[in-house]
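For this depiction, one protein chain was excluded, whereas all remaining protein chains were kept in their positions.
Residue numbering begins at 1 within each chain, and the chains themselves are lettered A, B and C in the order written.
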Amino acid sequence: MVELYVLLVAMLAAAIVAIETKELLAAIVAMGIVGFSVAIGFIMVQAPDLAIVQIVVEILAVVFFAAVVLRTTSKDTTVQIRVTPVMIFPTIVYGCFALLFAVLVVLAFRELPSFGSPLMRVASDYIAVGMKQTGAANLVTSVILDFRAYDTLGEAVVLFTAVVGVLTVVRQFGKKEQLDKADKEQ
Amino acid sequence: MKGMSAIVQTVSRLVAGMLFLFGCYIILHGHLTPGGGFAGGVIVAAAFILQSLAFGSVEATEQHRYTFTSVFESMGGLGFVLIGFIGYAAGHEFLRNVWASFGEPLRLVSAGTIPLANIAIGMKVGAGLFAIFLALGASRFKMKD
Amino acid sequence: MVPFLACVLLFLFGLYAVLLKRNIIKIIIGFSIMEYAVNLFFAFAGFKRGALAPIITEVGVVKDFVDPLPQALVLTSIVIALATTALMLAMAMRIYEKYKTFDITEIRRLKG
Partner (left out) sequence: MQDTNFVPMLVAVPLLGAFLIPLLSKLWKGFADLVGNLVGVILLGFAIYGVVTLSTGTPGIVYKMGGWLPPVGITLVYDSLAALVVLVINLVALPALLFSTRYLDPYTGRWKYYTLFMLLLAGLNGIAISGDMFNMFVFIEISAVASYALVAFGTGAEELEAGFKYMVMGEVGGLSLLFAIAMLYAKTSTLNMADMSQALASMGHTPFFWFVLATLLVGFAIKMAMVPFHSWLPDAHLSAPAPVSAMLSGVFVKVLGIYAMARVVFNVFGLSRPTAPGFFNMLVGFGLVSILVGGLLAINQKNYKRLLAYSTVSQIGYILLGFGIGNYWGVVGALFHVIGHAATKGLLFLASRSIERATGSRELGEIGGLEKSMPVTAWSYILGTMSLAGAPPFAGFISKLLIILGAVASKMYWLAIVAALFSTVTLGYLVRVISKVFIGRKDVVPTPAAESPPMILLALIMLVAIALVFGVAFQPVLDNIVQPAAEALFGGLAYARLVLGG
């Protein structure tokens, strides 16, 4: 799986570019690169469902980001950090925190099952019984819409909440007196 | 929202219909091939977004379009909850796939309520994301309330 | 083990952007990157070397399939990620209309 490691390195590089560039549109494009390489990663990991959804959702995410940035400004807030000698101490503190965290993560992840050999305790039931009991050939869809349909109901509600939330936040006049004032001006 | 150049308009006139059809295909065949309600819904939303980006739209049509999408979205959500109530009405638990053995496997008409749920999810995701696009970027009209 | 660590590293990149970047759009990009990292971690947790995608082609024949459960969870969390990103973008757009800047340190009307 060498190609997966190459993909991961490319993804990390694109993420660094996305975070550090000064130009917002460039940052959005870099984020798009990370998103599409995640989609390629899904294909490498034998997850076609996820690859389709990730590609299309990534397109929409870039469209939404571009819509907002084009309506406002695409200049990042430039900040000059004067590197002063006194800054050594906080960086040392952050450094050893990061080191401690890295050691802890490696210790914890050693106990995870190795990459590529999942212990599929519950999933083996889905595979064995999936076709007979739900009738769906695509086991992922049978998990989503039958075994764990309640999750998908919850998820559809999250999207519905977000849509109503966006409509609440976008409305121009939250309070009635602003509305009346605006009507009087027109 | 002003539209784009003539080239983009002609291309999108051809592609938008195909994209919408492809989205519906993904939704309907969710239980047979990869994809499903989510992927298909997002593709349908992309078709509408392509159309409204390429051709621009007068303020009136956006208000009409927005109310249409919110009706569609609520119907998608209601559809999914009603599918849950089907199991409930049939005496079993909530969200039970009651007609699981209906139709023979690997055919379009199979797997009981899963295709119906796929359609409901596809409607909801498609309409919802298009409503977000209308609210976020494209629309010049100010939503008063 | 290495792919899992790469996911954690990507997650930390996103967290760095969220906590330390001053531009709101960069913060939202940081959240998207964190969500990509978690989705990737789920997909890697379900990968089985040499197994096939979990689509049954002939009735009754069950081949060596990948774990379908994390794929179902990732489908849910991808759309949750898009929903929260859209809400954040809507707020960012409205904040820009009110404050005329994306710099979070200048948006300071609330005290303390």
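Rule of thumb we're sticking to: contacts are C-beta pairs under 8 Å (C-beta built on N, C-alpha and C of every residue); 3 or more make two chains touch, one makes a residue touch a chain.
Since this is a predicted model, take the numbers as computed values, not measurements.
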For the chain not depicted, the shown chains it touches: A, B, C
Of C:29, C:55 or C:83, the one touching the omitted chain in the full complex: C:83
Where the missing chain touches chain A, by residue: 104-105, 107-109, 111-113, 118-123, 125-126, 129, 146-151, 153-155, 157-158, 160-162, 164-165, 167-169, 171-177, 179
Touching residues on chain B - with respect to the absent chain: 67, 70-71, 74-75, 77-78, 81, 84-85, 87-88, 92-97, 144-145
Chain C residues touching the omitted chain (full complex): 4, 11, 15, 18, 24, 27, 31, 34-35, 37-38, 41-42, 45, 69-70, 73, 76-77, 80, 83-84, 87-88, 91-92, 94-95, 98-99, 107, 109-110, 112
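The rule is short, and it goes like this: only the chains that are shown with their structure count from here on.
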Chain pair with the greatest number of C-beta contact pairs: A-C
Between chain A and chain C, centroid-to-centroid distance (C-alpha), Å: 2
Euclidean distance of C-alpha centroids - chain A vs chain B, Å: 22
For chain A, residues contacting two or more additional chains: 48-49, 53, 57, 60, 64, 68, 71, 131, 137-138, 140, 142, 144, 152, 159, 162-163, 166, 170
Residue list for chain B, restricted to those that touch at least two other chains: 33-34, 36, 38, 105-106, 125, 129, 132, 135-136
Chain C-facing residues of chain A, complex: 1, 4-5, 8, 11-12, 15-16, 18-19, 24, 27-28, 31, 34-35, 38, 41-42, 45-50, 53-54, 57, 60-61, 64-65, 68-69, 71-73, 76-77, 79, 105-106, 109-110, 112, 114-118, 120, 122-123, 126-128, 130-131, 137-140, 142-144, 148, 151-152, 154-155, 158-159, 161-163, 165-166, 169-170
Interfacial residue positions of chain B with respect to chain A in the complex: 26, 30-39, 42-43, 45-46, 49, 53, 70, 73, 76-77, 80-81, 84, 94-95, 97, 100-103, 105-106, 110-114, 117-118, 120-121, 124-125, 128-129, 131-133, 135-138, 142-145
Contacting residues of chain A [partner chain B, same complex]: 48-49, 51-53, 56-57, 59-60, 63-64, 66-68, 70-71, 131, 133-138, 140-142, 144-146, 149-150, 152-153, 156-157, 159-160, 162-163, 166-167, 170-173, 179, 182
